[in-house]
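Heads up, one of the protein chains got dropped from this complex, but the rest are sitting where they should.
Moving on to subunit A:
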Amino acid sequence: MADQKTLAEPTGDAPFRRMMRPMEGRLLGGVAQGLATQLRLDPVVIRLAFVLLSVVDGIGAVVYAVLWMVTPRQPHQGQSPARDWSQLAAFTAIGLALLAFGWLTGASQGGIGMLPFAVGGIGALILWQQADPERRRSWMSGAALSIRKNRVRTLLGVMLVVVGAAGFLYSQGELAWQEARPGLLFTVVVVGGLAVIAAPWLAGLWKELQLERRERIRQEERAEVAAMVHDSVLHTLTLIQRVAHDPREVSRLARSQERELRNWLYQPAQDADATLAAAVRRIAAEEEDAHGVPIEVVCVGDIDLDGGGRLGAMLKAARQAMVNAAKYSESPSISVYAEVEGEEVTIFVKDRGKGFDFETVPLDRMGIRQSIIGRMERHGGSARVRTEPGEGTEVMLTMKVEKA
């Protein structure tokens, strides 16, 4: 399956690339710059956002660290360029100023309420950052679609977020108020609002994951079928083309391929040495291959083989009967019928060939007298041959067995 590997190749010139950390013009690790390129924003905006977030319980710093770890560095030739220290100093100053301000006013005391935001936000960012650009676009369009489709839900969500945020800020501003409790309460409201907005999007994500798994299973199954078609069917077709001048060989090849495919499609894996029906089928297949005459096998009932004893002898006799029919009868096809009923096993081998006069068969012909009749009688069974010139031949083998 040569064309499968193209799936894994990166899409080099897609409008969106995977996020990278560029080395040129970085201040710390290049995270902000990479993110800015990814989101098509000015790096300054991202940097300010990071600084601002770092002031509030240090979320920005954590996010930055995590992104630094999970984002690959953009390949860069030569020595790493130096950082722009003056800019870094400026941002640090801003950060310190904000921190001091926050500490003085107490605005940064988000408390435990801020933790869900930190965790959720980092998770979402990682997901976003790792995703394939194609998938990202489909998420976006999916989210946009669901927003359009479900205005009430979105409106409700946005309202909850706004109320929650307003309450949160209010409670933070009013120091006199009973500190953490209302803050926590409004945080819950905010989270609820976000959940309402994000639910369909998350559901879509989940569905997509399921779809992808199913697709993978299907791919595997297809690969198995392809292997079968390639290893055996295509092979046989090639062989057939090569021996096209020999109709006998062509039909033999086609027949054996058909049998193989049929077994693969319809028949459970059978151990040819375990039961009578399986053994009869295997023998018929072998003789069919050897002589190029189709042998139709019908089995009714089944029985375990007794390890080379009576049934083994019977199978040998049946094989000899098939060989005779295929070699001498000139019949276009041979029917084999094996039946197990109670304690009696019967096998019929019938052809519609030219037949013969049983009385005129010379005594030294080993095929029928020794290999079939003699063998059956030695093992306590019996064999009957019905034939007439022009009427075809039928060999009937009977054997008594003790059923376990």
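Operating definition for what follows: a contact is a pair of C-beta atoms (placed from the backbone, for glycine too) under 8 Å apart; a residue touches a chain by one contact, two chains touch by 3 or more; residues count from 1.
Please note the rule applied: contacts and distances are computed from a predicted model.
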Exercise. Which protein name, taken from UniProt, belongs to the chain you can't see among "Cysteine-rich domain-containing protein", "Response regulator transcription factor", "histidine kinase" or "ABC transporter ATP-binding protein"?
Worked result: "Response regulator transcription factor"
Exercise. Per the definition of touch given earlier, which of A:Thr71, A:Gln320 or A:Ser335 contacts the omitted chain?
Worked result: A:Ser335
Exercise. Hey, which of A:Gly25, A:Pro72, A:Pro247 or A:Gly301 is the one touching the hidden chain?
Worked result: A:Gly301
For this session: For subunit A, enumerate the residues touching the unshown chain of the complex.
Result: 262, 265-266, 294, 296, 298-301, 335, 337, 339, 341, 348, 350, 352, 394
